[in-house]
Each structure stands twice: as C-alpha cells, then as structure tokens.
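Below you'll find the structure, written out as structure tokens, and then a few comments.
Yeah, one chain of the complex is gone here, protein chain that is, but the others are all in their spots.
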Amino acid sequence: MKQKDETILEIHDLSVSFRMYDHGLEQTDLQVISDLYLTVYPGEIVAVAGSSGSGKSLLASAILGILPGNATVHGHLHYKGQELTQERQEQLRGTDIALVPQSVAFLDPLMKVGAQADGHRKPLPTDKRKSIFKRLGLPDKTEQLYPFQLSGGMARRALVSTALLTDAKLVIADEPTPGMSLEQALEALRMFREMADDGKAVILITHDLDLAFEFTDRVAVFYAGTTVETALASDFKKGPDALRHPYSQALWRALPQNGFQPVCGFQPYAGALPKGCLYAPRCPYKTAQCMDAVPPVREIRGGEVRCYYGA
Amino acid sequence: MRNLNRRTQVVILTAFMTIILIAVFSFGLLIPDDAVVGSFLSAKQPPSLAHPFGTDALGRDLFLRTLKGMAVSMTVGTAASMISAVIAVFVGIAAATGSKCVDALINWFIDVVMGVPHTILVILISFALGRGLKGLLVGIAATHWCSLARLIRGEVLQLRSQQYVAVSRKLGKSGGWILVHHLLPHLVPQFVVGLILLFPHAILHEASVSFLGFGLPPEQPAIGIILSESMRYIQTGMWWSAVLPGLTLVLIVLLVDKLGDNLRMIMDPYSAQD
Partner (left out) sequence: MKRTTRRLIHIFATYGIRIITLLLAVSVITFVLVSVSPIDPVRQYIMGLGTAVSPEQRTQIEEYWGVNEPLVERYVGWMSELVKGNMGESAIYRRPVADIIGERFVNSLALMLCAWVLSGVIGFFIGCVMGMYQDRLPDKILKKVCYIISSIPTFWLGLVFLLVFSVWLKWFPIGFSGPIGVLDKDITVWEKLHHLILPAFTLAFMSFANIALHTRQKLVDVLNSEYVLFARARGERKWTILRRHGLRNILLPALTLQFASFAELFGGSVMAENVFSYPGLGSAAAAAGLNSDVPLLLGVTLFSALFVAIGNMIANLLYGIIDPQIQEVGG
C-alpha cells in the first residue's frame, strides 16, 4: 500500500504560534503546535486522533494556509514533494486540497445549501452534486434549504459533499461523522475509502479512536500540539503491546471495551508547555532525560514514535 | 514597560487636551463685553494680525466673539449634558430595578421621546419655555438622555445577575445597600464617560438650535448666532465670518470627543480596544 518514494503530504518540525495581547497591551507568543510531523501517501486514509486542544483542527488550517493573521508558522510543509508556500496554498485550496469543516457554522447562513455545495467555480457541478446528495441520503429539497433548517447530520453530509464534488487529491475531513446515523456515517466513510482507492488521500481528524482504527490505514496520535506516534491501524487492533508510545497505550486502555481506565492528569496548556517531552508530566515511565529534552522521532516496527523508550 | 508607556502617553495627552479646553473656556469667560464692541470704521475686515478671524458687519472682532461664544456654548453644553446624564442614571436604574411594568413603561416612553426628531423636540420645548437660555438648556437636556439610560439599564441588569449581588441579597442586605456597594461603583465610570461623550452632541445641538434662532438672545455671542449672522453676509464674500468660527466649533467638538475616548481607555482598557 505504501509507496515510499511518492508522498502527497509531508510535514515535519511544524510549529504554529499565536501573537497574543496580554493585559491590554503586553505582547506574548503562544505556541500551539510544536515539532509536529505527519506523512500522507496516496491511496490511504490517515486518522489524526487526539483529545480536544491537541491542535488537530489547527493543523488543517495550517495545511490550507488559512490561519488567522496573528499566527506564525515554522517548519516544512510539502505537497507532492513541492514546498507549500502561501502562494501555492492559495492555488491548491479548493481544487487539489479540500476541507470538510466541523459544523454548520461553516455554511453561509443566508445562502441555500445547493448553491453552497456547488461553490463559486464555473461551470456549476449541479448534476454531480445531485447524485452525491442522493448517495449521502440528502433529500432533493435539501438544496433549497438554508443551513439553519438542516439537522446536525444533514449539515455534516452537506459539508462532506463539498469535498466530494472537487477533484482534490487530498481531503482533510475535520470530525465529519458526529450527528450522522450509523448508516450515513458508514456511507460517508465508504465514499472516502473510494476516493483513497482512486489514489487520493484522506486525513480524517477525529477524537473517536474506535472510528480511527476501524476505517483508516494509519493513525497519528496527537498530544498537546505534537505527534507522539504514528502507527498502523492494525496495531491498535492488536492491543497496547503493538503500540509504541505510553500515551497511545493509555488511550487504548481508556476505551470502553478495553477496561475504561482513565488517563490521569491533564494535557498541558499552550503557553505552559513542559521543557522536555510534552507527555512527561503524566508518563509513568519518565526519567530525568524525558524532562530535559524533547525526544527525537524514531522509526520502530513500521511506525514512528517520539519517545526515548518506545519499543 | 511598554504598557506603562502607552498608558502614560494617553494620560499626558488627556491632561494636555483638558488644559486646552479649560484655557479656551476661561479665556472666553474673561473677555469683557466692551472688548467686542466694534465700530463701523473696522467693519467687514478680512482676517489680519490685529483681527485673526476678521471682523463682522458691525466691526466687532470675530476672534474674541468666537472665543466668548465658545465659552457660552461650553457652559450650556456642560450643564445640559450633566442634567441629561443624571436623568439617564435615574431612569436607567429605575427601569432595571423596578417592576416589569415600570420597565415596559420607561422603555415605551424612551421610544416616544426618540420617535420625534430631536431638532423638532428642542424647538417645541424651547417654545414651551418661552425661548431663551432656559428653553435651550431644558430642550437639549431632555433629548439626550435616552441612549445613556438604555446603556445604564443594561449594565444594571447585568450586574444584578452577578453571583456576588445574589449572595448579598441572600445575606439579607437591603436594596439600597446593594445599590451603594455593588452597583454605583460600576456605574460611576459609565456615568463619567457617558457624560463626556454626551457633551459634543450637546454643543452641536446648542449651536444648531441657536442658529435656527431658538436659543440665546441675539446679543449673546453664542456660536450658532455668530454663524446665523454670517449667513446674511455670505453673498458679499465675507467667508471668514462663516468659516473660522465654525472651524473653531468643530475643533473643540473633536477635542472633547477624543478626550472622552481617552478617558474611557484610561478607566477601562478592555472596552476601548475596537
């Protein structure tokens, strides 16, 4: 499945920080993503999993170049081997890279859903849209409705349809399934699968670990704005021994079917990040080394891990 | 450090503006009446070193008249906006703390007052009080309290729903105690800023109404009257008598407006960031 030579997206050492104004006029930089890495190959669905505040949605904005004006980005972003500059991002977004946003708030409240799905490009893909709406189980009258008239599930499906309508090589879907019924969610995921089988790639941002390893090829586990591990989805099915990072193992054990053990402690806030490994304060295996310096990324058994002791 | 600097800058600027305003005001007040008595020999002179704003048709020095007029306008403006602000506080608190019925009645009354164009209402009130200074003052005061009253009503409603106010009430404190200890401290800054921001409107209205002939008697050198006189000679090319006093008025209004903004920034740095 993997073609090592050809990647769709390659990210390493990515960091994003926001300039904030404290107490009216004092200026501080708030680092929200640090040393993040992620590689996406054609033909695969990669899950980006992590709790809220781990920087998942910001990653999507960083790839598309739509971060707010007070954000600064450092690091390497490559699309099909070429560096993603602001200029290239502007060319690619909507045509080569498509986003499926999170909620109905991303739809213009005063524009009918059909027109919004069609988008601004001529000629309008009206016929294709009608068939996609049908497959997603959206009734014909949906195109005449305003966003506020949609149910949560209908809104998500309408948002998914916007990405399916493009010829994008890379789709970034930000929590696309909540609110849908099981069948609808499965249909949406099946459509993503078809895209991947066509040689495209899908990044599926989710906090739902079950979904992540059931329907994707690989899982990237995010924690406090960095990638702690990327593993094959099958590793997650095998259990904690196949996983490499203590946080991934803890997440696995926290699943209801695996014992429901909560992970102790809190994810650190941006602006109060520890000096060394970001997970060290909560890690049961931490040593002095972990507290001192950020561990490098190591490849182990076909996955990558940012831990001194991962095995 | 930068924070302090910005703040200090604003404070210094504000003090400077206050000094200018006070200087204009007191200078205007101190000009004796016989300083603006003119002679026909010096009538209709364009601006010169001796008469920076020129002279009017009766030969009176327009610079001195303008300053005197500004002082009069500022007095009326201050008094009217103070009365207005006090009305606003009482009405606003009454609406927020009174029964639903009182609140509805006050809101309806505000709708009625705002439903008549201000200029017309001031003309009416001025007529009711037999024109002159009293009519002008009451008229301007009566038309400017509405929006501040609504603001204060909203503020009080918001404060009343705060936890600490609820706790005080549970502890058996009286309504008056809560008013003095919890509400007023928050309302004082609102009041001061609201008052200063009312002031430019009051001056502009005073000038407008005097211009129409409803305000002060024609002997008084109010700015509106100077401009209304200038209109009679506008065809003869006496541009200075229309342009320069009006420009002074605009500058003073801008200065007061900026002063209000700065004060708001000093008292409440968060609300002042657009």
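By letter and in written order, the chains are A and B; residue numbering begins at 1 in each of them.
The rule we apply is simple: a contact is a pair of C-beta atoms (placed from the backbone, for glycine too) under 8 Å apart; a residue touches a chain by one contact, two chains touch by 3 or more.
What you see is a predicted model; the values in this text were computed from it and never measured.
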Can you list the shown chains that the absent chain is in touch with?
-> A, B
Which of A:99, A:164, A:209 or A:305 touches the missing chain? It is A:99
May I ask you to list the residues on subunit B that touch the chain which is not drawn?
-> 108-109, 111-112, 114-121, 123-131, 200, 204, 207-208, 211-214, 227, 230-231, 234-235, 237, 239, 242-243, 246, 249-250, 253-254, 257
Where subunit A meets the left-out chain, the residues are 61, 64, 66, 90, 93-95, 98-99, 101, 103, 105-111, 119-121, 146, 148-149, 162
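Everything below uses one rule, namely that only the chains that are shown with their structure count from here on.
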Between subunit A and subunit B, what's the gap in Å when you average each chain's C-alpha atoms?
-> 56
